[in-house]
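What follows is a short report on a single structure.
Our next item is chain A:
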Amino acid sequence: MSQAEPFNEIELDQWVATAEGLRADGYRLVQMTGTARPDHFEVMASFDKDYRCANYRMRISREHPQLPSISGIFLAAFTYENELKDLFGFEVPGLAIDYGGNFLRTKTKIPFAGSVTTKKGPTTASSQPAANPEQ
Partner candidate 1 sequence: MSFLTKSPWILHYAATSCNGCDIELLACLTPLYDVERFGIINTGNPKHADILMVTGSVNEESRKVLENLYEQMPDPKAVIAIGACALSGGIFREAYNVYGGIDQVIPVDVYVAGCAARPESIIDGVVRALGVLEERSKNRVRQRKVA
Partner candidate 2 sequence: MNLEYWGFALAFIVLGPVVGGLLAGIDRRLTARMQSRQGPPLLQPFYDVLKLFEKDTTVVTHLQTLYLWAFLFFMVIAGVIIFLGGNLLLSLFAMTVSGIFLCLAAESTNSPYSKIGSAREMLLMMAYEPMLIIVPLGFFLVVGSFQVADILAGEPSQVVQLLGVLIGFLFVLTIKLRKSPFDISTSHHGHQELVKGLTTDMSGRDLALVEIGHWYENVILLAWLYLFFGPLGLLWALPIAVVLFFAEVLVDNTNARLKWGTTVKASWWVAVLFGVTNLLVLPFI
């Protein structure tokens, strides 16, 4: 754990090839996640080998957010990719087990997509409790 494990920028179209290479080198998929930026999304992925992390970062356009799936290479990626799909609204072609946007089933759809802030439904403390039938 240190900042000595920097994020390597790669292009989206190198992504699958990179993953294949890492798989061949005996890396383990550690995590995948994303961030929303004003004009694009970023996807970060980390791979581990011998306690060393290789981190990658890709840019994904906001207009047509699409991330090719690597679940055929690392099956473990299916959970991360489904999560990205739900939280950021990505399209993930080639997903091995596709929950179809129903992985987390959030109240606010695609909560991470728009601006970083989100609107909420009714607030808690001031709202009325459900009626108790005997009161």
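On how the list was made: all candidates are chains of the complex that A comes from, given by their letters.
Just so it is clear, a contact is a pair of C-beta atoms (placed from the backbone, for glycine too) under 8 Å apart; a residue touches a chain by one contact, two chains touch by 3 or more; residues count from 1.
Bear in mind that the values here come from a model prediction, so they are computed numbers and not experimental data.
Visitor: All of these sit in the same complex as chain A, but only one touches it there. Which of 1 or 2 is it?
Guide: In this complex, among candidates 1 or 2, chain A touches 1.
Visitor: Which residues of chain A touch candidate 1 once you look at their complex with the stated criterion?
Guide: Interface residues on the chain A side: 104-108, 111, 118, 120-125, 127, 129-135.
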